[in-house]
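Yeah, one chain of the complex is gone here, protein chain that is, but the others are all in their spots.
Let's look at chain A:
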Amino acid sequence: MVANPLICTLRLMANNPLIRVVSILNFVFIAAHVVYSAILTKQNKSARPVGYAVANGASNSPWASRNMGLLGTILLLFILVHLRGFWYEVKFGEMPMVTYEESGTIKDVYTIVAASYENVGYALFYVVCMGFLAFHLSHGFSSAFQTLGLNHVKYSPVIKKVGYAITILIPTLFAAIPVVMYIQSLS
């Protein structure tokens, strides 16, 4: 087998201790985000014990901004399904092994990912969830800066634009993986 630069890069990433630190911090922050949001949502709901008979929220605020709790809950379910499907299998499941010249015998994650995305329902689930992620980010990114008080005539428009870019780029690129792999599985 010829030396494959992609595999070399991935191997380098898997062995990099920084990646491990980032992934652990990512888990910690997601858990903190979920717990803190749940507490705040409960408080916020209790601030209006009697609701309106008629409420026209659509006239004054974007849908995503009013439904971050719903979007977040869907994304939490997505993360759990994702972790069960891949992370759990890699860590604790029976994995097929593959041997590369560059890196020796390693767990063959590619095969189980490819096998999962052959299922059109599974691939579609990922694409739809990335749509929810886009809505979550569309409000969440700039909202985080506002909450931290980071509002400034010079930087706020830039933050807004970066937020839109992230909203489109990250979910699109992640959704592209199941789409491409499903199409590949057809041939």
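Here is the rule we use: a residue touches a chain if its C-beta (ideal position, glycine included) is under 8 Å from a C-beta of that chain, and two chains touch if they have at least 3 such contacts; residues count from 1.
Note that in this section contacts and distances are computed from a predicted model.
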Query: Which listed name, "Quaternary amine transport ATP-binding protein", "Succinate dehydrogenase/fumarate reductase iron-sulfur subunit", "Thiamine biosynthesis protein MoeB" or "Probable membrane transporter protein", is the one UniProt assigns to the chain that has been left out?
result: "Succinate dehydrogenase/fumarate reductase iron-sulfur subunit"
Task: Pick out which of A:Ser61, A:Thr99, A:Asn119 or A:Gln184 touches the chain that's been left out of the picture.
output: A:Ser61
Those residues of chain A which, in the complete complex, touch the missing chain: 40, 43-57, 59-62, 65-66, 68, 139, 142-143, 146-151
